[in-house]
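What you see is the complex with one protein chain gone and the rest in place.
And now, chain A:
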Amino acid sequence: MAYLDYQVAQTPAGWRKILYLNWPLVFLLSAVACYGFVMLYSVAGGDTDIWAKPQMYRYVVGLVAMIALAFVPMWFWRGVSVFGYVLCLLLLIAVELIGDIGMGAQRWIDIGPVQLQPSELMKVALVLVLAAYYDWLDVKKTSHPLWVLVPVILILTPTGLVLMQPDLGTSIMLITGGAIVMFAAGVSLWYFAAVILLAVALVTTVLESRDTEWQLLKDYQYRRIDTFLDPSVDPLGAGYNITQAQIALGSGGWSGRGFMQGTQSRLNFLPEKHTDFIFTVLAEEFGFVGAGSLLVLYTLIIGFCLFSALGNRDRFGSLLTIGIGGTFFVYFAINMGMVMGMLPVVGSPLPLVSYGGTAMMILMLGFGMVQSAHVHKPR
């Protein structure tokens, strides 16, 4: 759809746009963020200054940014999508060249006072460019091999760069996020079947490559795989984190051990408890009630995104909404699956709850576009 296709007259304008925001989504996001504040207060041992307060500031900034972005017309986002994608790609390359070493992986780039994580930015940029691509592409050509190859290249180029950092978690999220947009756009299911087969073959190859000259992953990543497959092999070594996380989670029971009463987190048995493992603290202190309700909130967020997407006749906005929602889904599914021992420990935060600036800002940016799509949908 071109600019003129939008029925401008029927689109809310000016401050009236605020009435057309997807308000349930705003409340759901805020509710999830509140879970984060409470848990960050708890893991800091009753201190707001360490994590909870900065996180609140960021959320408020993110919330304002989201609403501001919602005011930006949809066609602007489509217009900047290719430019944004190329910019993120260049930044990723820049990180490869000048990025600082952090946690054994090159992920950060310093721009003045802020540390930029291009791989996080790419999650949104990729969804954006793919949505724009399928909006532009003739529907009939969607499953044509040549036109399938283009998005595959669009996905694999940043994925490859991220994998070089190396960051397995983000790589997986880029691939799944991209695949969700392609799936929603209507690419033939055969391609997906083929890719899944290929993925199985690839995993086998990766595992086979271990201890050979052409080893594909770093040693620590292999150890994480080992740990995932059987954490009890080395409960005090590599499997320590996941074993302790599961103990914390399971010991929560129905209603948990009480706010600030989780022994596993309080006594430092849990690793990274303010970031990747924050879900276990919630599960330990508030039990099934706390953890389950968070899962329901997340599912509702996805549901509202999908509902908004299905009610949007604008193909770009719809695909964008599904893509952002899908990325968000993959985010929390990987984190929860990881701490519950269903997935290997890949190091991915719990969206909006884990402490971390970039991840939260990127997510709010993404949801700003989702809101924009909601506000500017053809009526």
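Quick note on the criterion: contacts are C-beta pairs under 8 Å (C-beta built on N, C-alpha and C of every residue); 3 or more make two chains touch, one makes a residue touch a chain; residues count from 1.
In this section, contacts and distances are computed from a predicted model.
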Omitted chain, identified by the protein name its UniProt record gives, among "Tripartite-type tricarboxylate transporter, receptor component TctC", "Penicillin-binding protein 2", "B(O/a)3-type cytochrome-c oxidase subunit 1" or "Xanthine dehydrogenase family protein subunit M": "Penicillin-binding protein 2"
Omitted-chain contact residue, chosen from A:Val95, A:Ile180 or A:Val281: A:Ile180
Hidden partner chain, touching residue among A:Met336, A:Leu352 or A:Ala373: A:Met336
Per the touch definition above, residue among A:Pro158, A:Gly326, A:Gly347 or A:Gly366 touching the missing chain: A:Gly326
Option touching the unshown chain, where A:Gly46, A:Gly79, A:Gly160 or A:Gly250 are the choices: A:Gly250
Touching residues on chain A - with respect to the absent chain: 1-2, 136, 138-140, 180, 183-186, 244, 246-254, 263-264, 266-269, 283-284, 287-288, 291-292, 295, 298-299, 302-303, 306, 309-310, 313, 315, 318-319, 322, 326, 329, 333, 336-337, 340, 342
